[in-house]
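The complex appears here minus one protein chain, its other protein chains still in place.
What follows is subunit A.
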Amino acid sequence: MTGTINLAAEVQQASGVANLAWLLLVLPAFGAAVLLIAGRRADKWGHLLGSATVIGAFAYAVLLFFDTTSLAADDRTREAHLFDWISIHSLNVEFGLRLDPLSLTFVLLITGVGSLIHIYSIGYMSDDRDRRRFFAYLNLFVSAMLLLVLGNGFVTLYFGWEGVGLASYLLIGWYQGKDFAATAAKKAFLMNRVGDVGLALAIFLMFKNMGSTQYSVVFDKIGEQSTGVIVAIGILLLLGACGKSGQFPLQAWLPDAMAGPTPVSALIHAATMVTAGVYLIARSNPLYSLPQAEDARLVVMIVGAVTLLIGCVIGCAYDDFKKVLAYSTVSQIGYMILAVGLGPAGYAFGILHLLTHGFFKAGLFLGAGSVMHGMNDEGDIRRLGGLAKKMPITFITWTLGYLALIGFPFLSGYFSKDAIIAAAFSEGGSRGWIFGGIALLGAGLTAFYMTRLLILVFLGKPRWENLKSEDGRAYHPHESGWTMTLPMIVLAVGSVGAGAILSGVLPEWLAPTLGELVEEHGPLSHTVIAILTVAISAIGAGIAFALFGRREQPVTRPQRVSFPVRAARADLYGNHLNEALFARPGVWLTRFLVFVDNRGVDGLVNGIAAGLGGSSGRLRRLQTGFVRSYALSMLGGSILVIAALLMVRFA
């Protein structure tokens, strides 16, 4: 491992174009505010304003990007101070923006994919009466997400972190009338809270030990801390990342989040928000790169590897179009977490995979949305089939995304995923073999479930012909309008080309933030790994074709299935596990506390009150209204006082 890479010292002041960086936050926030405040009056033009603010932010981001590339590599980390946010005693939280290659990469991804999905939503949500509000929430999300990646301290990051959580909650529960959507929104919100507690504790620890929460100070001083503190912060940050990114053991909310409209699934729950965990760990790379943080990184890697397997296995068994994609997202983020857990050898690859994944997974989701839009919102892949002819553009763009995801040679996924697998092998020793092997196995499973999806949705017999949708309408699949196909085409182009272009330049571009990419050579050469990966993916795809492509599939899901399939259909018992380990003991604890509160605390309080009331009721009886008895008691009192005085005097 390399030693500490000190990046914090060379922060420049933002100037020129970068001075306007606050526009990135304000534009979408302005859009959200206008759309929410104007109400129904904005119904006619709301979607246009909503899209325009994000496209404007994207245009500015491109400008800022070229402004940054014109600087020398060492000057590319800049900060723009906006105002002092919280200033109490020794706590001074500055509200500022950090403009460096990492945050700019994310800004381009968020605003770029965000713009495309805003455009797509114009078409997708055209039948929704509340389209304006939808765009307001989307704008709110973009603004919060930009704050998350642009903030120059952990508290600003946390602000954005909660902001995207709120937007995610609002959008998952978009179809409020449906029970499952409301439940899914709550579930997402609650499970995110679990992770947020970790992040919050990490921030508290930073403030306690380093006296600040700004990146520049924290990363400067982190090397001086004890190993215990470093590992604790590392693992708590990971817990935060697990919550937001749907990683083991907090993965169960992400598939349920598919209850939201498809553009939301594409933007928030595939391309951007769920990758915030990867961003958090990559951003904290000065911490994870420390030799003392070895254990924390190992935990990160284990979480990534476990999650990528879980996602793949469950993805093979589901029959819901979007949920399969959701588990695929879980598993691909597992790859990213695994990559950033590898340390300097993997940060850049994690971000690379994040970007290419942003393209192809958003494209896949938009394709799924297009299919569902044309099929009366039917999401059960067993009721689809043979749609390639009816929806040629969707089919072609989706297939390109599919090929990119399974790592077809020279498409995006090939460059990013292979790099992660190779980096995992290069970890060396038994760890290298285990993590590399898991990543390789994951590639095969990915190819399997994605091919299954492709065959069941687009190829084979059109099983929907003799069926009716839930509301009794017949299916009339049709290609979607241009606002929907255009973003799909753009994303498909990105899925094809992004990997080839980015894999060359990205590590160097990110070096000022993430440190130089350390190339380590494992027991297998990169060529061997590339060939192995493609071969295993091909085998996975081949098995899927043999199982699903050659015979007709039943319209209802088979009930008599083997144990692995049943386990996978039940989310590998992830929900049961959470239920048994946390939910039920939590309920017991609550009941116990309620009992203690009612009997113990309330009993004490009420007992004191009742005792005082009763005794004063008795004391009251002394007040008889009989004047001479008062005189007697006065006399008695006087005698007592005098007796006391005399006793003191003569004692």
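Here is the rule we use: a residue touches a chain if its C-beta (ideal position, glycine included) is under 8 Å from a C-beta of that chain, and two chains touch if they have at least 3 such contacts; residues count from 1.
Following the convention adopted for this analysis, contacts and distances are computed from a predicted model.
Colleague: Per UniProt, what's the omitted chain called: "Putative tricarboxylic transport membrane protein", "RNA polymerase sigma-70 factor, ECF subfamily", "NADH-quinone oxidoreductase subunit K" or "Sugar ABC transporter permease"?
Modeller: "NADH-quinone oxidoreductase subunit K"
Colleague: Decide which residue listed in A:466, A:527 or A:624 touches the omitted chain of the complex.
Modeller: Of these options, the touching residue for the absent chain is A:624.
Colleague: Considering the entire assembly, which residues of subunit A contact the chain that has been omitted?
Modeller: Residues of subunit A in touch with the missing chain: 620-621, 623-628, 631-632, 635.
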